[in-house]
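Shown here: the complex without one of its protein chains, the others still in place.
Just so it is clear, A and B label the chains in written order, and each chain counts residues from 1 on its own.
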Amino acid sequence: MISHAPILAILLPLFAAFLMPVIGILSRRRGIKRAREWFAIAVVLAEFAVVASMLPAVWGGQVLVYQLGGWQPPWGVNLAIDGLNLLVALIVAGIGTLVMIYSFVYMERDTGLDQYYTLFLLIVAGMMGVALTGDIFNLYVFFEIMCISSYALVAFRRKWQSIEASIKYMIVSSLGTSFILLGIALLYGLVGSLNIADLAQKLGQVSPSAVIVPLALFVTGLGIKIAVVPLHMWMPDAYQAAPSAVAALFSGATATVGIYAMVRVVYTLFGAFAIGIMLAALGLVTMVIGALMALAQRDLKRLLAYSGISQVGYVLLGIGLGTVLGIQGGLFHLFNNAIYKTMLFMIAGAIIYRVGTSNMDQLGGLWKNMPVTATLFVVGALAISGVPPFNGFASKWMIYVAGIEAGQPVFTIIALITSALTLAYFLKALNSIFLGQRPKHLSDVKETPLPMMFPIMLLAVLCVVFGVLPQLGIDIVRPAQEAVMNSGGYISAVLGGA
Amino acid sequence: MISESVLFGRGFWGPIIATAAMLLIAAVGGLILLGGRRLTKAKPSAGKLKTYACGEELEASDIHADSEQFFSPIRRVFRPFYRYIRPAHSGDLSTYLFWVVVGLIIILISIALVIGVG
Partner (left out) sequence: MDFNYVIAMLLVALGLYCLLLKRNLIKLIIGLVVLTDGIHLFLISLGYRSGGAAAIVSGEMFSDLPGFAAQAVDPIPQALVLTSIVINICILALALSLTIYAYRHYGTLDPSKLRRLKE
């Protein structure tokens, strides 16, 4: 492990973000082309290496506790990394790297790329901070860094739709984050601490009825970020209007971070395994409504956004069941969802890059022009619908079995029907975009450029690998599942030094 | 070492065997397709290539399935749901905020019911 790796993982993108304008100016003065892009890619690659360097220790069962400024918890702010934190950090760093490589070509026609890369690295820094911190207020601050940068990135192209989507996203999401702040204030008033482990220990002695309001505020605030029905309406607007690279980052990484925060707060901080059944019910409603709305969409990115909402429902269902298999399945699905959802948004971006629209009524017959892209889209669509031998099948099946074993066969049946709906709307997308009659003006559309194709292909390979060898994926998520179930270990590891 | 098959709870799934079987079947299907041969010579003409629509003249763009019509039967099955879901997605910011507050109240009540007041 690199020494100081936990803090390095946060500081690296944060400092790089503020260096980015300087590098932009320098590269223009000196006439160096693409300096910003290469620098950004180098930073995220280094970030990935830093996160990966923590893997052996954490998978060995250790909880890394990094005390900022040498202050003992609960007095000082600390970073605490167990299996769950590391899984999320790994997803964030991996997706961040791939989307950055994708942006290299995808964003080349835009101006103001200094700001784009600055905001992008700020989002990565914010997500990494949320994923690694062990302090609830620190989590809120990093959450806000992530949110504010994402409002700005949604509005990046400043067209009417981006402005409208950004305003909606901003007001709804700010309301959510103020709920979180109110929840933190109530918790501080209740037990007088901000450290997650210390809070968890002290909340064990408080009467359960006192935590109802803060818990509800947290669940609602974080639910807005991960788009739980009925708090999800901002998400399709934002994803449709944002540049596809940004949408890919949001759907892959930001949603993952939101679910991480939800799991950490509900299971570790409040120790409220009892409300898992409520999370599962919310997940069911989310997956059904997401799938039904996706079926009615005309725009590919909007369809993908609704399907993202629907997939988050599966994750919540698995995690909410609270059994070993359920949590493993839920986290495995979270991991898989990050893979194929990012990939599908990248394909949508490739279509926009070549054709200029993602409206499915104006597309058709692109199979002849973009055979590789079309094949990759089929892989992604089959993976997300849970068709073997792709990775979506493995995690969905774990969730189905977990539902039956937990004595909730109705949940499993609803999840199965939703899976069929998922396949239905992806068949519709496939038919409208790649099959059928090709409009005349699309006859000279070219294949996706190679630098954009590379991350998509890599993700497609991952889809197949984790589908054929699901044990590999389960080995990756098992430390995270053990961390979720073992909040006592987390608390004693953080407070052990005090 | 990764085991060849994985037990998920009560179920059993041998991903490698299943994938091999799927590839095999696909190969067999491909072979059958290759084995077929055309007996008469192909004589394409403009009239034959045209999509038949009861003799009506149609533009290529009209033949393309509109995404609104695609799966309209399925959507008809779920119409009762759509009647309630669609108005909520009006695009109006006030509706979004209204549902956020409703969501907060629902979550508050259900948590109170699960944990128990008092």
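Following the convention adopted for this analysis, contacts are C-beta pairs under 8 Å (C-beta built on N, C-alpha and C of every residue); 3 or more make two chains touch, one makes a residue touch a chain.
Since the structure is predicted, the reported quantities are computational estimates derived from the model, not experimental observations.
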Seminar exercise, completed: Answer key for A:62, A:115, A:174 or A:375 versus the chain not shown reads A:174
Seminar exercise, completed: Contacting the left-out chain: of A:117, A:151 or A:345, that is A:151
Problem set entry | Where the missing chain touches subunit A, by residue | 137, 141, 144, 148, 151-152, 155, 158-161, 163-168, 170-171, 174-175, 178, 181-182, 184-185, 188-189, 194, 236-237, 240-241, 293, 296-297
For this session: Pick out the residues on subunit B that sit against the missing chain.
Result: 86, 89-94, 97-98, 101
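Operating definition for what follows: only the chains that are shown with their structure count from here on.
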For this session: Find the geometric centre of each of subunit A and subunit B from their Cα atoms only, then give the gap between the two centres in Å, rounded to an integer.
Result: 23
Exercise. Okay, in this complex, where on subunit B does subunit A touch?
Worked result: 2-3, 6, 8-11, 13, 15-16, 18-19, 22, 60-61, 63-68, 70-71, 74-75, 78, 81-82, 85-86, 88-89, 91, 93, 95-97, 99-100, 102-104, 106-108, 110-112, 114-118
Exercise. Subunit B touches which residues of subunit A in the complex?
Worked result: 167-168, 171-172, 175-176, 179, 208-209, 211-213, 215-217, 219-220, 223-224, 228, 230-231, 233-234, 236-237, 272, 274-275, 277-278, 281-282, 289, 292-293, 295-298, 325, 329, 360-361, 364, 388-389, 394, 397-398, 401-402, 404-405, 421, 424-425, 428, 431-432, 436-440, 467-472, 474
